[in-house]
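Omission of a single protein chain aside, the complex is shown with its protein chains in their original locations.
When the chains are written out, they are named A and B in that same order, and each has its own residue count from 1.
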Amino acid sequence: MDLDFITKTFVRLLGALPLTLSVWFLSVVLGALVAAGVTWMRVSGVKPFELFARAYVTVFRGTPLLIQLFVVYYGLASLPAVRTSLFWLFLREAFNCAVLSLALCTAGYQAEIFRGALLAVPDAQVEAARACGMSGLLMFRRIVFPIALRHALPAYSTEMISMVKATALVSLVTLWDVMSVALKVRNDTLVTYLPLILAGAIYFVVNYALGVAFLALERRLSSHLKPRPS
Amino acid sequence: MVGDLAIFGFGEGGWGLALLDGAAMTLLVSACGLLIGAAIGGLVAWARLSGKLLAGGVGQAYAALFRGLPELLIVYFVYFGTSTLLTETALFFGHEGFVGVPAFAAGSLAVGVISGAYQAEVFRAAYLAISRGELEAAVSVGMNRALMARRIILPQVLRFALPGLGNLWQVALKDSSLISVTGLAELMRVSQVGAGSTHRPFAFYLGGAVLYLVMTVATTRLFDVAEARATRGMRHSTS
Partner (left out) sequence: MGSHIVKSFCLGLSLAASLAVAPGAVAKDWKTVVIGMEGAYEPWNLTDSSGKIVGFEVDLANDLCKRAGLECKIIAQDWDGMIPGLKAGKFDVIMDGMSITDERKKEIDFSKPYAASPGSFLAPKGSPLAKTTGAGTLINLDKDPAAGQAAIKSVQAALKGKTLGVQVSTTHANFASQYLKDIATVKEYKTTDDRDLDLKSGRLDAVLEDLPTNMATASKPDASELAVVGPKLIGGVFGVGEGMGIRKSDADLTAKFNKALAAAIADGSVKKYSEQWFKIDLTPR
């Protein structure tokens, strides 16, 4: 196996990286929106909302992403009710199904992260904000959110990295991401390990970069906690 | 919408038994994977806590590597690799022919390799949570290392690690669904075969998901009970 083959395979894999990253980005953003909604329901104080939110988290954290993905991609497509509705325009595309499924799954995890972060905001601060006469929205924007964000960052970083790894599953629903290109090269050339090793290297670098970026963000946001210069 | 539920039945042409068999296989593979992960995690944690630079570095590298790679990739790698490795090793010892690694072994090894990277951190944190005072007292009383490990360290590590391990058990259960790509007849695979063979993907994948949920909820309960028993008498920082 020569350098030429290694380079060619690596370039082919890199060509699939944009798809991987776009699935990741879109599902993370969509997931955050859904998670925000679920968290709001959870802390709303309205019993049915709370129950729904708890059920949502239990279901999406208690079942494998792979089966969720197949329910959305194969399962929904087999229902005549879905195929004759407007949803079909969206669900017909494998990319959309993948993003939707990944988003719903990460929303379950993100909702728990948000909830934990909200709980970590000291009651004293909330009381003080109320005493100052802050409205709910102002309090959220100026007090709760910044504190919660700092608490959420470490767990959020882990979840972001988990999502990058989760995108590898879209190779099982006909999308040409890095994982499926690596497997295709393996199937066509019968070179077993090299494509997988190269793909692994790409995923590793992406995850490493993400970890570093989040660490830098954490440091920036916690600059007030750094020791004073002597 | 789900259609005739008879396909889930237990009689002729019913998939109920096959699905339950798949669920049992899932539990088995996950359990074996968790055990293998405990062995690997324990080793890596021990390496990192040893204070030796090389061991610590290797331990950290292992954890970083297997936490930065997609689980699906690791499953494929372990699946392709174990047969080759064993056949080559056997060849080295002069044995001709194929050495079969059953899909179950490769599957639980894959789950274990992934789990081990996370279990290492859980064990390490659990060890560091043991009060230094207790360890010093044990030494001053004259306990040798083996006795100290058996009476002081291990019980407390287990107790502190339980919450983390409970979480990782759930993760192992879900990771086991990826083993389906190797052909092992665990729950995901059975759902897939059923869906394809009967052309009823919604019913089968939803049914499989329900079974996974039942397993998750039931085993989480078990872990909660174990945690309650293990931490009885301990002061809690939160109520």
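Note that in this section a contact is a pair of C-beta atoms (placed from the backbone, for glycine too) under 8 Å apart; a residue touches a chain by one contact, two chains touch by 3 or more.
It should be emphasised that the depicted structure is a prediction, and the values quoted were computed from it without experimental measurement.
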item	value
Of B:132, B:199 or B:232, the residue in touch with the unshown chain	B:199
Touching the absent chain when the full complex is considered, from A:7, A:85, A:125 or A:187	A:187
Residue in contact with the excluded chain [from A:7, A:44, A:125 or A:174]	A:174
Missing-chain contacts mapped onto chain A	74, 77-78, 83, 92, 94, 172, 174, 183-184, 187-188, 190, 192
Residue ranges of chain B at the interface with the undisplayed chain	12-13, 80, 83-84, 86-87, 89-90, 93, 95-101, 181, 183, 193, 195-197, 199, 201
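Here is the rule we use: only the chains that are shown with their structure count from here on.
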item	value
Distance between the centres, which are taken as Cα means, of chain B and chain A, whole angstrom	23
Footprint of chain A on chain B - complex, ascending	1, 65, 67-73, 76-77, 80-81, 84, 170, 173-178, 180-181, 188, 191-192, 195, 199-202, 205-206, 208-209, 212-213, 216-217
Interfacial residue positions of chain A with respect to chain B in the complex	58-59, 61-68, 70-71, 74-79, 81, 161, 164-169, 171-172, 179, 183, 192-193, 196, 199-200, 203-204, 207-208
